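Of the protein chains in this complex, one is absent; all others appear in place.
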Amino acid sequence: MEEEPRIGVFVCNCGINIGGVVNVEEVAEYATTLPNVVVSRSSLYTCSDRGQGMIKDDIDEFKLNRVIVASCSPRMHEPTFRKVIEEKGLNKYVFEQANLREHVSWVHSKQPEEATKKAKDLVRMAVAKARLLESLPQHLVDVKGEALVIGGGISGLTAAKSIADRGFKVHLVEKTPNFGGKMAQLYKVFPTFDDPQELLNPLVEDIMAHPNITPYLSAEIADIEGYIGNYRAIIREQTEEKEIEFGTIIVATGFNAYDPNGEFKYGKHQNILTAMELHQLMRADGPTQGNLVTPAEGKTPRSIALISCVGSRQNENTVPEGKKPNAYCSRVCCTGMIATGMEIKEKSPDADIFVLYRDLRTHGKGHEELFTEFRQTGSTMIRYTDDQLPMISSTQGAEYPLSVTSYDSLSGLNVEIPVDLVVLATGMIPDDSASNIASKLHITISADGFFQELHPKLAPLDSVTDGVYLAGTAQGPKDVPDSVSQSLGAAAKACAPMALGQVEVESTIAVIDEDFCTGCGVCQGSCEFSAIVFEERDEGKKVSKVIEALCKGCGTCGSSCPSAAITMLHFKDAQLDAMVKAALTPQAGEK
Amino acid sequence: MKDFALYLGCLTPTRVPSYEVALRKTSEKMGLRFIEMENTTCCSPMSILSLDYFTTLSIGARNLAIVEEMGLDTMVTPCNGCFEGLKKAAAILRNYPETLEQVNEILATVDKEYKGTVEVRHLSKVYYDEVGVDKIKELMVKPFDSLRIGIRPGCHLMKPTAITGIDYSERYVFLDDLIKATGAESVYYKHRFRCCGGLLRNVSEEVTEGMLRERLIELKKGDIDCAVTVCPLCFLQYDLGQKLVERKFKEKYNIPILIYSELLGLGMGLSAEELGLKTHRVKLDSVLEKIS
Amino acid sequence: MVEAKEMINETECETKFEPKLIGFLCNWCSYAGADLAGTSRVQYPPNIRIVRVMCTGRLDPQLILNTFRYGADGVLIAGCHEGDCHYIGGNYRAYRKYILLKEFVKKMGINEKRLRLEWVSASEGERFAKVVREMVDDIKEIGPSPFGVTTTGGVVEDEPEPKI
Partner (left out) sequence: MLNEKAVLVIGGGVTGIQAAIDVANQGIKTYLVEKTPSVGGHMAQLDKTFPTLDCSACILTPKMVDVARHPNIELLTYSEVKEVSGTAGDFIIKIEKKPRYVDATKCTGCAHCAIHCPVEVLNDFDEMIGVRKAIYVPFPQAVPLVYTIDMDNCIECELCKNVCEAEAVNFDQEIEEIEVNVGSIILATGYDLFDATKLKNYGYGSYDNVLSSLEFERLLSASGPAGGHVFRLSDGKIPRRIAFLQCVGSRDSEHGMPYCSRVCCMYAIKNAILAKDHIHGGCETTIYYIDVRAFGKGFEEFYQNSQTRFGVKFVRGKVGEIVEDVNTNNLIVRVENTETGQLFEDEFDMVVLSSGLVPSQGSAEINKILNLPIDQYGFFEELNRISPVDTKIEGVYMAGVCESVKDIPDGVSQASAAAMRASLKAI
């Protein structure tokens, strides 16, 4: 905007909060002496209706094109006052706030003179910046009312169905030929012992028959690009490729079972199974029609050992050479193991069960009760320690094919258990596709290899990229209900922008002056959000370009540009420089 | 094309003769050579598996041994039940040598030995792999374009996939291709993979008919001209069972049901009479009209 | 020679000297921390003038140098703790620049104590106040900035020269 700045300054008493310390009248008076200030007033509560009304009237009366309120922290009321001037048709970015409460009156309450002096300085700084403020265009991006759900396990299915029911189109991509994921491979789900198929089948059928859902099976994402509201991807299903467009993404790529190869003699003897393998064995559609028999002998097992924390809570000393330890707890194995124990008891009541655990973490709804019930089956609990892992050896010709020896920290004894079957309660590891997806979507991966949420406490479903949301075990180990909750939640997150059809992206973004840009790409390296890309100009010159929708406006690129080609809107070098100069050299900031 | 040992099982010849007719007549046209098996017994019945593991396996092993004696390596059966039972037995006997040993001890009492070489295949899969979609297209002389078909693969053809080795997906089954090959359209409808309740018929009329009714309702919703299966038991349910359900619940469905081999037969120009389709309880007129 | 410069300054103004501090605070952590100092009424000397930036990563070394050029006796840069940056890693990038800047500032004959970088979270109001107190005390010891003395005389009027 070329027109001469006309600034209005409104100094707030905030009751006695500011006025009690700072001489507000004096500050307001002083403001009139500053360049381009055409009106300056004080008021008791500028945020009150009366105060706001005063600002509006003055905008009309004095044709203000900049407004400064000197009151509380902008983090408190900047949005309030921005709305006020917007109602008067001014752009919200021509507002500036000086913080006279949190940064002056409340922290210098014993020094009124200094406080007043500081208040004047802050107002002068605000004016210096305000003179250079400019209206910024509002950036709205349209959001396509379609979502991509990656992964067709219970999480992906749940998310897809909700979004579709909400009225948006969903592209559901599953890499295997079937929906249901890992849950479909289970025998029963704890602690209620429901048949997973009973829960899954109706859901899958709804999905297949849903008018809003396009299912892709045995499919993969060949390519994906874009930003919130405007993504494009190429899906490869069997042989044919299809290009689709969508606005939001839900990542539900799930988990893999930890591969215990090289640990606990796994793979060395047929009767040493992982929990997943045991589930297969116990299923009615398993190789033995659900008959629980030892793979080697085809006999009903008389004695079974269940070992927990296989692939969880590891450290360098507990994993074989060359294997990366998983430090985290896999969250479901303990209850899973106890549930398995109950199921074994149900199938062969005479079998003796030995549970080897470290801490028993039956933390979910009804889990502890299940554990209590299990203990009443007279099974043996053995608490091993991570410095003495249980040892398994196969005993040729003995009555029992296997023998487990372990230290029991509760009795302080070393125990030896002859068993027919050993079941390893293996933990969860991220799906193989995780790192690939992460780099494709510019989302981060946390130390444990699972996708990293935006905030571990309050934003567990958002990724660092707007429009990309996390569901289920892709974000970290969890059981079925927790996965479902997460995926329903992720669906809600995805529905929000699609329901509104548009999202406003902050206008305070970085812009690049292509004439200055030498195409060195330093800025691209400095951008955490991959918001800067190369663009080919004619005569083959490469220049950096900011993708507005991706830019979060931190300005880091600006300070890293060796050619000073990047301007950080609303926090321009000149604007900050003016503030500093005004702060330090009063006469420079005055008329 | 190599020869296959044909294991009909009990149900097909005794209760679904039209299936046997169709499979024999069509196989000639497709150049499939089936050799009869003699002195076979009940397959390797899952109904006994839950009672005694080794007995079941031994029965299966005996049938499989016969194939070896014939100097063949592949057994083909038109029945889903036989298919799963024998396929499973073959798999277990191949994967668990100790088990095979114990089974052979039992077989020795009837002077038989099973070496574990036989592969068990389902008729429909033989159509798909050996004959192939293209060949079938060629053989079709009747226009099925207008025909909307809901497939009914039957559980024991598909599951457990690990053992049956049949790639099955909610989205797509090889049967869809086989249907398309005839020129007809294969329609997705709910419950296409759900149990028909057939095996429960001897256990509880209540349950089996309740289940079947749900299936029929979903089929009806799919608005299809006829259902097509490859399983004699499914067929019995949807054909005979349909009548019983209609009577019991005082409802009318009139969902014609065909066996895939019969569909092929019709497509190849064989007449309903030749195929003995008159043995069906549910009238096929609507379908026959559409394709004539 | 650094010491020499500093000594002159100290002799010049043995009279009560109030250092002028500029604080560049990131919007998400440190500015909020300073606000908390206010809401919890923690007192600290009124020598600091705070400039809000969205992220410390945005801070251009040239801006800092200008700040000294205009006569600041001390510059505080405060951002989110490691790993808490609202923009993932802006604070780390600020830290890199800071390391180099400190060297450079020394070469210019400015006592390195005048430039300080601190991680102050939104919950550390007390800590923010403490940092300001310390800094004010430190700089009172050192005396005014060698560039500060010009404030009475000619203000550096010319605009910052372009970088290229």
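Think of it as A, B and C in the order they're written, each chain with its own count starting at 1.
Following the convention adopted for this analysis, a residue touches a chain if its C-beta (ideal position, glycine included) is under 8 Å from a C-beta of that chain, and two chains touch if they have at least 3 such contacts.
Computed from a predicted structure; not experimentally measured.
Though it is not drawn, the left-out chain touches A, C in the full complex.
Summary of contacts with the chain left out: across A:203, A:234 or A:415, the touching residue is A:203.
From the set A:55, A:100, A:141 or A:154, the residue in touch with the chain omitted from the display is A:154, counting the whole complex.
Within the set C:32, C:88, C:101 or C:142, the residue that contacts the chain not displayed is C:32.
Here the missing chain is touched by one residue of A:54, A:488 or A:547, and it is A:488.
Of A:17, A:178, A:379 or A:406, it is A:17 that touches the chain left out of the display. Chain A meets the missing chain through residues 14-17, 44-45, 47-48, 79, 154, 158, 162, 165-167, 189, 192, 194, 199, 203, 312-313, 327-329, 331, 359-369, 372, 409-412, 446-448, 450, 453, 455-461, 475-476, 480-482, 484-493, 495-496, 499-500. Residues 32, 39-40, 121-123, 125-126 are the ones on chain C that touch the missing chain.
Just so it is clear, only the chains that are shown with their structure count from here on.
Centre-to-centre separation between chain A and chain B, using Cα means, comes to 49 Å.
For chain A in complex with chain B, the residues that touch the partner chain are 177-179, 201, 204-205, 207-209, 215-218, 270, 280, 283, 285-291, 293, 295-298. Chain C makes touch with chain A in their complex at residues 20, 22, 27, 31-32, 34-35, 37-39, 41-46, 49-55, 57-63, 66-67, 70-72, 86-90, 93, 97, 129, 151, 155-157, 160, 162-164. Residues 73-76, 99, 101-104, 106-111, 114-115, 117-118, 121-122, 125, 444, 464, 508, 516, 526, 528-529, 552-556, 558-560, 562-564, 568, 571, 573, 576-577, 579-581, 583-585, 587-588 of chain A touch chain C in their complex.
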